[in-house]
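Structure first, commentary second.
Some chains omitted; the rest stay in position.
In order of appearance the chains are A, B and C, and numbering begins at 1 in each one.
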Amino acid sequence: MSNPVKEFNEYRAKMNDKILADNNKIIKRIFNLDTNAFQEGALDIKTKELLGLVASAVLRCDDCIKYHLESSKKVGLKKEEVMEALSIATLVGGTIVIPHLRSAFEFWEALEANN
Amino acid sequence: MSNPVKEFNEYRAKMNDKILADNNKIIKRIFNLDTNAFQEGALDIKTKELLGLVASAVLRCDDCIKYHLESSKKVGLKKEEVMEALSIATLVGGTIVIPHLRSAFEFWEALEANN
Amino acid sequence: MSNPVKEFNEYRAKMNDKILADNNKIIKRIFNLDTNAFQEGALDIKTKELLGLVASAVLRCDDCIKYHLESSKKVGLKKEEVMEALSIATLVGGTIVIPHLRSAFEFWEALEANN
């Protein structure tokens, strides 16, 4: 049976490895920044994950949404918190965000099924 | 044999049901507004569908394009009217709209085949 | 007293002349297409202006909005038709369209004052 979470993570990991092996300094540093930016700071990790999620949603990047949904779940955010964040994204970004809301709901279900 | 129109509508309906069942007030109202905005008013329904289609096309939202193509067909818009609207979208939005034009043409064919 | 419509048109005309005098073939042809695309065809001129307006609004291009507001007024579109088109743009494009709605209202007032 297919597992969308596993497939997403495996493809992502495989391609990230290839990109990083390619040794482009700018890209490597951007990847590195991406890890650092979501560490605890003046804002806690949960808030930062929600910020990453909303940024991804209004910019309509499905893979980025999936990534932040998974991280959100890992740091203990609840479904209703995540959905409230996505509701703000849909209001600010408009109804064109709705298709991404559909795939976000589907991926969240897969994350819950994976536990 | 696969039917892209049916598949699109079934997935859309299934996920919309789940999203609405989740009971987030902001999202429910946005869904509600989406229905109201395309009702007859100062502008007729055909014009409004074309406006929704062009907005979807320049924002490059394939699912939104499909949705408005189907509604456009239902309210009696002809292929050449729809294509003229899409030509304006391609000019205003640039050649990055062209891949969406390809999938729009394909979906329109599927809509015609479904009749 | 300042006249926003006149100022907009004068700057636009002055810079367009310079751009066209520069003789870049691609740019000249795009300018040319822009004139042709809004001519009567399968769709009438009023509908096409509204399509151009909505595309400009969801892409949040103030100058493009102003241009299509002026053309919309010239071809006889009424305020409530224009506002209904802009309401669809705001729904599809989200609340980030609202600042452009404000400047669109202001420019429409200037267009009416200019009559």
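By our rule, a contact is a pair of C-beta atoms (placed from the backbone, for glycine too) under 8 Å apart; a residue touches a chain by one contact, two chains touch by 3 or more.
No experiment lies behind these values; they were computed from the predicted model shown.
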> Given 3 placed copies of the single sequence, how many copies form the entire complex?
Replying inline: 6
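The criterion applied here is as follows: only the chains that are shown with their structure count from here on.
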> Looking at every pair of chains, which has the largest contact count?
Replying inline: B-C
> Cα centroid separation between chain B and chain C, in whole Å?
Replying inline: 24
> Roughly how far is chain A from chain B, going centre to centre by Cα mean, in whole Å?
Replying inline: 26
> Between chain A and chain C, what's the gap in Å when you average each chain's C-alpha atoms?
Replying inline: 37
> For chain B, which residues are shared contacts with two or more other chains?
Replying inline: 30, 34, 55-56, 59, 64
> Which chain C residues qualify as touching chain A in the complex?
Replying inline: 58, 90-97
> In their complex, what parts of chain B are in touch with chain C?
Replying inline: 30, 33-34, 37-38, 41-43, 47-48, 50-52, 54-56, 58-59, 64, 78, 80-81, 83-85, 87-89, 91-93
>> For a test of understanding, state which residues of chain A touch chain B in their complex under the given definition.
In response: 60, 79-80, 83-84, 86-88, 90-91, 95-96, 98-99, 101-103, 105-106, 109
